[in-house]
Each structure stands twice: as C-alpha cells, then as structure tokens.
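Note that this complex is displayed minus one protein chain, with the remaining chains in position.
A and B are the chain letters, set down in written order, and residue numbers restart from 1 in every chain.
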Amino acid sequence: MSGDTLLHVQNLSKRFGGVVAVNDCSLTVRKGTITGLIGPNGSGKTTVFNMITGFVRPDDGAIRFNDDTIAGRTPGAIYRMGIGRTFQMARVFTRLTALENLLVPVRRTGVSGFLRGFRGVGQAERARDMLNQLGIGHMAEEPVGRLSYGQRRLVELGTVMMVNPKLVLLDEPAAGVHPRVVDGLARYIRSLNETGVSFLVVEHDLNFVMDICHDLVVLDRGRHIAQGPPAEVRAQQSVIDAYLGD
Amino acid sequence: MNLSLLFGALVLGLLTGGVYGVMASGLALTFGVMRIINVGHAALVITGAFISYEVFRHLHLDPFAGLVITMPLMFLIGVVLEVLFIRPLKTDREELSVLVTWALALALEGVLGYFFGTDLVQTTVSYGNSTFVVGGVHIADVYIYGFLLAIAAMAALAALLYRTNLGAAIRATMLNRQAAQLIGIDVERVSAISFGIGAALAGVGGTVYGIVNAFNPDSHYDLIGHLLVIVVLGGVGSMRGAFLAALLIICIQDITQVMISPDWADLSFFVVLTIMLVVRPQGFFGVRVREAT
Partner (left out) sequence: MTGSRPGWAKLRGCVVALAFCLAFPTLFPGSGVLNIALLTLMYVALASSWNILGGFAGYISLGVSAFFGIGAYSMGLILEHLIHMSGGYGPFALVPLAGLIAAVVAIPLGWVALRTRHAVFATATIAIMFVFQLLATNLSGITGGSAGLGYPVPTWTGDFYDKPFYYAMLVVAVVGVIIAWMVRRSGVGLGLLAIRDDEDKAEAIGVPTWSYKLVAFVLSAFVAGMVGAVYGYYTTYIYPQFVIDPLISIGAALMAFLGGSGTLVGPVLGALILEPAQLELGFHVNGQIYLILYGAVFLFVILLMPRGIVPSVGALIDSRRARRRGAPLAAPPPTQQPPTAEAVAR
C-alpha cells in the first residue's frame, strides 16, 4: 500500500440546468487503496463518477490519472488508460452469454479476428477462471438475460477486470445484492486490491464501506466535506451533520 | 442573378414550407414522445388528403371548413393505429418502429387504393386557380391560405403544449419518459394522444397538399423522404425545429427549382441533409445524449 496519488480530482464542478450537482469537489485516490465515496442521497457521487469516466463533461476543474489529464476524454479512451467502471444499475450485454460478456473487451480484433474467430488464445480460459472466482462459473454459457441481478453484477465486474485495470470505479456494488453475496463481493474486492488494483467505491451500505475502505471521502450537496481514514471521518461533526441534518 | 426571381422563389418557399412544417412537426412530436420514427406519416398525410377530398366531393364543404371533420377523424385514426400496432412493441422499440410504421404505410396505401382507386385526384376548389405574382413567380392564392392555416395550427399546438395540463404531461413525457411515469403520468395514454395529434397535424397538411397537388395513394413515397429529412434537420423531437427546418429547406428547394432546374430541386434536399449530418448530426435543436445511469 504505497502513498503515491493515482487519481487526483481538483475543484470539479457540474451543473445541469439550474441544479448544481457537483460544486468545487476535490479528492484523491492513493495507489493501491480502496477509497470509499459516500454521502447522503443527491450529494453528487454518481455525477463525479460520470465525470471521471468521461460520460459527462465537467464544467470546471481538473482530473488527473497518473499525471495524465483525463477530464473531457471519451469513455473508451479513459478505459484504455486503465480505468474500469461499473454502473449503478448493472449494465451487461443481455443477449450474450456470461463468457461472451467477459470476452468482449479482450476479443481478438483485426484480420486475425476474422480468420480465427474472436476467442483469443487463452482468453476463454482466463474468462472461465474469472467466472469461477466470482462463483458463477456454472453460468458461463447462459445468456446473461437469464441471470439474477446479483449474478449480472458479478458478470459486470468480471468484464471490467478482464483487462487488468489499475483503477476500478464501483458504483453501488452492493445495491440490490443478497447479503451473503455482498460478503463474497467484499472479499473479492479486497483480494483484487492485494494484487495492486485500486478502487473508488460509491456505496450507501456504510457497513460495507467501513469494512473494506482504507480511505473515505464524504460528499454533501456536491461538495467534499471530509477525506481520511474511516474511523476519523465518521467522527467528524460535519459528516454527522450532513447525514442527520436538515 | 435575377433578384426579383429569387425573392419570388423565397416567398413561395416560405408559404409552402409552412405547410410542410405542420406535417413535419407532427412527425417530430411522435418522435419526441415515443422515440419512434413514423415512416408512415406521409401515408397519414395522404389519408388526410383523401378524407378532405371526399368531404369536399360529397358534402360540398370547402376543405378548410371540412377540417372540422378531417381533423377529428385523423386524430381517431392515429389513436387507433397507435394502440393496435405501436403499443404492443415492447422490446427494441426504436429499431422496430421503422419497420412497423413502414408496414403500416404499405397497408394504408393498399387500403386507400382499394377504396379510392389509384387514379390521380385533386381537391379542385373554385379558387384553386387564381394566382398572384411575386417577382415573376406565379403563386397560387391557396398557398397563402395554407400558410395561414399552418400558422394557426402551430399556434394551437403551442397553446396545447404550454397552456394545458395535457400539454404539460406531453412535454414531461418527452423530457423523460420514466420520470414522467414515476410522477403518475399515464405515458401510454399520452403516447396514444400524441400519435393522434400527429395524425391530425398530418391531416391538416394533407388537406392543403390535396388542394395544391394531384395525388393518389402512391404519393406518400415522395413525401416521406422530404418529411424525414426535415425532421432530422430540425433535430428529432423538436417541433419548432421541424417547422423552421421545413421553411429553410423548402426555400432552398424552391430557389433551386426556380433558379437552376426542377430536376435538381429534389436533390438539394439531400445535399442539405448530408451537410447537416457531417457538421451537426443532432440537427438544429437536437441534443447529443450519452446514456449513463
């Protein structure tokens, strides 16, 4: 767990029409950590995510990933730089099988893809391993449309991990997922973290967050009001006020 | 360059553009509310033309007056079509709507041909032939009436949308269908009504079209290309965009027709479309949206 900054968000702002969603928000994610992004409903967490991953253009502010500016780039470009992301409602390719979902980001491209098919050497095995690790190996050949929500979540996560991203943004990974699966999910994230993957996790389930996060950032009404280790942050008055106040 | 000729063509373009604008805004409304492209809209226009023609022939009602019959009838037809054929589309609505509405267009063409035959007809009103001249261009009086009607129709549409509860519901559904449902709007009903309104607007346009042009069931083919281009230009889902785009593009077409040649007038349409798609694919008033939940 090193102290280098992997992701640096500075003075990020975004308004939609008359609504200020994100207001001068700053946060950092240190390399090798799991950082939680929490805050009451409507505090702008998903909008921050959308700006980091290129789905929404910031009105103001800077986002740097390993010293590269990423604000304003397309989602595909940011993905190629090593940032993966899951969505609030698990997004998967419903007509493809679980295995095929995982193969999409690592499919064999170009002319050889045409001649030899999209399954690259060893990729199908990697994908199956990944599915096994996630506990859904037996669903590899099922169209994802038939899987339960929690299983789709896992497929989504597997798809993201297939390209070995350096930073993964998880948007409410535990939402709508059975408590037993949530434990397994937490353990999976921790195990990935031990191999060097950094995480930024938006979550409402505070137990989940306190359990796995090294660092917490609290947002309230579009603005960051605290960043630090969980124990410190939860004791801060401003944080308590944000959750309990008005 | 013959300036007065240019001016004459401009006037002609504006007058006819207004009528196309009414037709196109019906199409834009349908897209905005239901996210479907109704390729059968031109067939609805022709249906309106036939209805007003028959009303004129059998009831001896001036087609403009006959609108009191034509419009409600078209509205009803629109609602029925939506409920029977478009509402059942649950999955892949946007993709399949093109095919479904084309099938409707074909079926409508067949029905019209079956009942009215395939001969060319025209609603020949007594004042249909009187013209006035602007800058050396002959313009039928009817075009002015048509334009005034178009303005009236657009004003009525705006009043409906911005001053009634129904209009508010329609606009809410256009902005965000899911959110509208969550606040209690019956989006299915709004969709059917919107489709009906679109059909009624098509009927208005068709009434004028039928006075000015000879038409038969086949005529929807030529028309739909124009209407689709207009809507794309204006930005799908934007009615004012459709109206303005209609004025613009019909002017360009008429100017091309008068100053260059009639053959290339049709092509000018698509030249403008190509330029638009390259420069600003979302049209004048359209918005590029990337979906991120």
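Basically, a contact is a pair of C-beta atoms (placed from the backbone, for glycine too) under 8 Å apart; a residue touches a chain by one contact, two chains touch by 3 or more.
Small disclaimer: the values here were computed from a predicted structure and weren't measured.
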item	value
From A:Asn11, A:Thr69 or A:Ser191, residue that would touch the chain that is not displayed	A:Ser191
Among A:Val48, A:Leu167 or A:Val181, the residue in touch with the chain that has been omitted	A:Val181
Touch with the omitted chain, as defined above, among A:Gly61, A:Gly135 or A:Gly228	A:Gly135
Per the touch definition above, residue among A:Ser13, A:Thr46 or A:Gln151 touching the missing chain	A:Gln151
Hidden partner interface residues of chain A, rising order	53-55, 74-76, 79-80, 84-85, 87, 91-97, 100, 103-105, 107-110, 113-114, 117-118, 132-136, 139, 141-143, 146-151, 154, 159-160, 163, 177-178, 180-181, 183-185, 187-188, 191, 194
For chain B, residues in touch with the removed chain	31, 35-37, 39, 85, 88-89, 91-92, 94-100, 102-111, 113-114, 118, 217, 221, 224-225, 228-229, 231-232, 236, 263-264, 266-267, 270, 273-274, 277-278, 281, 290-292
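The criterion applied here is as follows: only the chains that are shown with their structure count from here on.
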item	value
Chain centre separation (chain A, chain B; CA means) in Å	46
